[in-house]
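Dropping the structure in here first, questions after.
One protein chain omitted, others in place.
So, chain A:
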Amino acid sequence: SLTISFPPHPPVSPISLFLPSLCISHHSLPHPFSLRHPPPSLPYLSFYYLSLPPQFHNLQELRQSPSLATKVFIQRDYSEGTVCRFQTKFPSELGSRIERTLFEDTVKTLNTYYAEAEKVGGQSYMEGCLACATAYFIFLCMETRYEKVLKKISGYIQEQNEKIYAPRGLLLTDPVERGMRVIEVSVFEDRGSSGSSPSSNVSSGISQR
């Protein structure tokens, strides 16, 4: 039969209320004179998360849709000035969910990407002088180095989410969507086999309901 059966659980699950806001990619890097198309967003990733919870791979378990337990915010590290760097200190709330080294590697890689973007050196001088000579009209056709690196970062975060964080019930949000202030790590309820209560796993957890 062609009937499509739906689970008895209402289709509007809490995850769908939160994930859209998390999975919206930076659709366009706003630029007053930009005529470029926005960089490819992560629609498929949003669909992936909306249709399948991160740690479940069959529709039966869709019934027990995972809900957001808490969010952890990795703050900026200003010890070297105003360059974009994030603290590599491992937050205690993630202690049980992911290995320390994996997490620190992610943050360190992100930091190197940002350092590369903000490096004041030969290439940035060339870019600056060329742009100034053209009264910055060249930015209408050319992508700045920073924008290129941000694209790379976006791809990297997506890859990390797929490979490492999603299987552990976590989700990283690209810092550019939070004003480059924080790396937002969404911690989803660890359903596993037991039906644990939403706020049971974190001492300073914030109940999102």
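Before moving on, here are some points about what is shown:
Criterion: contacts are C-beta pairs under 8 Å (C-beta built on N, C-alpha and C of every residue); 3 or more make two chains touch, one makes a residue touch a chain; residues count from 1.
In this section, contacts and distances are computed from a predicted model.
Of the candidates "Presenilin", "Serine/threonine-protein phosphatase 2A 55 kDa regulatory subunit B", "Palmitoyltransferase" or "Sedlin", the chain left out of this view carries the UniProt protein name "Palmitoyltransferase". On the side of chain A, the interface with the absent chain consists of residues 1-8, 10-12, 16-17, 20-21, 24, 26-34, 38, 46-47, 50-51, 71, 73, 76, 78-82, 117-120, 124-125, 127-129, 131-132, 135-137, 139, 144-147, 150, 176-182, 184, 204, 206, 208, using the contact rule stated above.
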